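Only one protein chain is missing; all other protein chains are in place.
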Amino acid sequence: MITPLKGGDQLDEQGLERLIEYVIAGGVHGIFLLGTTGEATNLSYQLRQDFIEKACAIIRKRIPVMVGITDTSISGSLEMATVSKNAGADALVISTPYYLPMAQHEFVNYLEYLVPQLPLPFLLYNMPSCTKMHMSVKTVKKAKEIGAIGIKDSSGDLGYLYALIEEFKDSPDFSIICGTEIFIPESVIFGGRGGIAGGANIFPGLFVNYYEAALANDLYKISRLREIVIQIEKKIYNIGTSAAKHIKSIKCALSVLEICNDFVAQPFQQFGLNEKEQMKQNINELIATYPEIQAEFDILKITD
Amino acid sequence: MITPLKGGDQLDEQGLERLIEYVIAGGVHGIFLLGTTGEATNLSYQLRQDFIEKACAIIRKRIPVMVGITDTSISGSLEMATVSKNAGADALVISTPYYLPMAQHEFVNYLEYLVPQLPLPFLLYNMPSCTKMHMSVKTVKKAKEIGAIGIKDSSGDLGYLYALIEEFKDSPDFSIICGTEIFIPESVIFGGRGGIAGGANIFPGLFVNYYEAALANDLYKISRLREIVIQIEKKIYNIGTSAAKHIKSIKCALSVLEICNDFVAQPFQQFGLNEKEQMKQNINELIATYPEIQAEFDILKITD
Amino acid sequence: MITPLKGGDQLDEQGLERLIEYVIAGGVHGIFLLGTTGEATNLSYQLRQDFIEKACAIIRKRIPVMVGITDTSISGSLEMATVSKNAGADALVISTPYYLPMAQHEFVNYLEYLVPQLPLPFLLYNMPSCTKMHMSVKTVKKAKEIGAIGIKDSSGDLGYLYALIEEFKDSPDFSIICGTEIFIPESVIFGGRGGIAGGANIFPGLFVNYYEAALANDLYKISRLREIVIQIEKKIYNIGTSAAKHIKSIKCALSVLEICNDFVAQPFQQFGLNEKEQMKQNINELIATYPEIQAEFDILKITD
Partner (left out) sequence: MITPLKGGDQLDEQGLERLIEYVIAGGVHGIFLLGTTGEATNLSYQLRQDFIEKACAIIRKRIPVMVGITDTSISGSLEMATVSKNAGADALVISTPYYLPMAQHEFVNYLEYLVPQLPLPFLLYNMPSCTKMHMSVKTVKKAKEIGAIGIKDSSGDLGYLYALIEEFKDSPDFSIICGTEIFIPESVIFGGRGGIAGGANIFPGLFVNYYEAALANDLYKISRLREIVIQIEKKIYNIGTSAAKHIKSIKCALSVLEICNDFVAQPFQQFGLNEKEQMKQNINELIATYPEIQAEFDILKITD
């Protein structure tokens, strides 16, 4: 989930409430706070704490909550872990500290030091494009021994995800979760547990259907829904050239849909008027082409 | 300068005092706190504040102090800027926020927002291997217009540094500083202002001589001293394979010299016994080969 | 298909005949000569010509033959195109000339110049790890206009392959072929035409079954066969660290199976005795674990 903001280090609280109710109404099975799309690294600890507490209070245990605590500073990670526990979150998500690149064994050593101090179970988060380290299968095995209960893989490398599934086929409790929207069906069909998709901020029901089509091995429906997912990639996420365009575009789309503000935390900036106008047109095009999209927006009586 | 630590988020205060006196005795012309070698990103704000205050108090304005305030969170950067001002530092050093890679124009926008809130002059810090963004010459020009008074370039690309010198040849007040030890003489000879060298933690006098040889266009002396710098690279920094090996090795060498503790902040770990033993041998070898090294250590009566 | 050699620029003719009969007996639907696995770039034109002619003569039009003509020199490409036509091949395969990296539009210009001179239809071959250029979807569209009848994608990026399928969904005659063994089922299920697999040199029947399971949407069988494909990757291809290890290992395995010689053309060298011994053990392990492997080898009465 994105972190709705209305200004520098200011939470958009009404937007947050609307967004949470929207995605729960859409049927999502859990919420991941403060990941890459959640702009975690760009927010002050104070705002992160505030956000975790408010979000957990709104969610009220209706669905599980995971909180990303990755930080270059271990004291920051531990602080956010405690906040998450106290707010009632269910699990933590940990990626690689990311300024200097880490070696595989250094990350394992780090986990050995960090994990015993964590008050909640944790999943790994493999995000090499941002962290500069691609967790090897061997590293994931060691992390499982140290206590990891699963992994969200956002490497975009489905072959790696299949290698994880093959490696952990006798550990059904270890959850392998796909962080690449396009590959969620494959990962579910062939042994993964599900997907975490930034697009579910805007189209929660669509992504739930996509996941359920995979659970049901419904290849025709997958094919149809993937066509929409590919078009979302082209029409929604692909505005501008920023490395943060996924964040900017999801926030912009949610603002077009009047769910929450489109403010983006420094060092990035939200879309300008031209890009917002483009977003409106592209959303209208998607609605015109795919009735599933309109059905989605009807959840919250969103009309064009 | 490294940040001497004696444990998780604990400053090694005696070590800090010894280290500062050692490098000042060695003749350095300024001190850069909380850069990459200073492990800034891995320390809590509380420790960073404590360190800035204590270091400035020990230095007592004898030489200028620059403080790195780069952070993925702008509120963290601003907090450290205020602390630096209050502690009596002279300038700030700013690199690119570093989780998601930034585009050139996004970094310029970020500076336009950040700089008016800074209480001190600032230099840029180009560190693409860690930040994922190589500041273009055009970006540096814009940053200068926004207020930058110089740049420390740690890209390792001397051609780029020459291009900066050529670009700013009519702006003698804009300081171009080399962050790659091996190229300090070239940069000084052909128009740069000086160098910032991690190795000056261990060999401050040697690097001062190296700089002064360049100022004097003494090519023979440069050649001789560069041979030592290359050997330092091979014998001191090149132990182990970690991306943090410069930090680990400088701290280990300072601990062998009994200047300060070798503790390294998480997510990294200090060298083990084998590597420390190797360091001792390599330092002895350097002393045996180069009398300049022994002269260096005599500053603080360091003997083998 | 690999190019069986018995020495520097010497074809292993008996091995070639055995190999062709073996893969045809295994049921493959076509043969691709002189691709990356075929060591095309490392062979003299004379040897390439000899090989094309002999292979086509042995195949006798039983199944279609495609020939890779990629070369840094366009005259070399044209020469091999003529040889292929005269030998009775069915299509040509063209990748990007690969010394200096090409821009997308430069490759399109190159095709516009080259294609009118070709005596046979052609497919594209996307192989960015070797050629330094990843053909964009737009480039593939232009190449189709210039005459391409399909593309073999060996980028390893299934998302790209899906984007191609989406782009060309109204052009059923444009064949999208997967060059990454692990993703052949996905590509066939969701609209691709098939796969070209180096592993089919050793296990032709297994890869035919894998393809047919995808055609039949038999997810259970795919899952079972993919497990074997992943183990082949681990146990056969993954010996040594060379970038040419796929070539070395396939040739070594074929030599263990007494199908052909394991000689590898300069600048690479075949496996040594230790690696060959390891290969034997690994093949035995695979046979012991998967009865499908033994069934495969029974085709040619290969026994352990």
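The letters A, B and C name the chains in turn, as written, and every chain counts its residues from 1.
The rule we apply is simple: a residue touches a chain if its C-beta (ideal position, glycine included) is under 8 Å from a C-beta of that chain, and two chains touch if they have at least 3 such contacts.
Values in this document were obtained by computation on a predicted structure and should not be read as measured data.
Contacts of the undisplayed chain with visible chains (whole complex): B, C.
Annotation: of B:57, B:215, B:230 or B:288, B:230 touches the absent chain (contact as defined above). Only one of the listed residues, C:23, C:67, C:81 or C:102, touches the absent chain: C:102.
Within chain B, the residues in touch with the undisplayed chain are 156-159, 162-163, 166, 180, 182-183, 186, 189-191, 217, 219, 222-223, 226-227, 230. Mapped onto chain C, the footprint of the missing chain covers residues 8-9, 36, 41-44, 46-47, 72-76, 96-103, 106-107, 109-110, 113-114, 130, 241-244, 265-269.
In the analysis below, only the chains that are shown with their structure count from here on.
If touching chains are joined by edges, the resulting network of the protein chains shown is an open path. Distance from each chain's C-alpha mean to the overall C-alpha mean is smallest for A. Of all chains, B has its CA centroid at the greatest distance from the CA centroid of chain C. Chain A and chain B have Cα centroids separated by 36 Å. Residues of chain C found to touch two or more other chains are absent.
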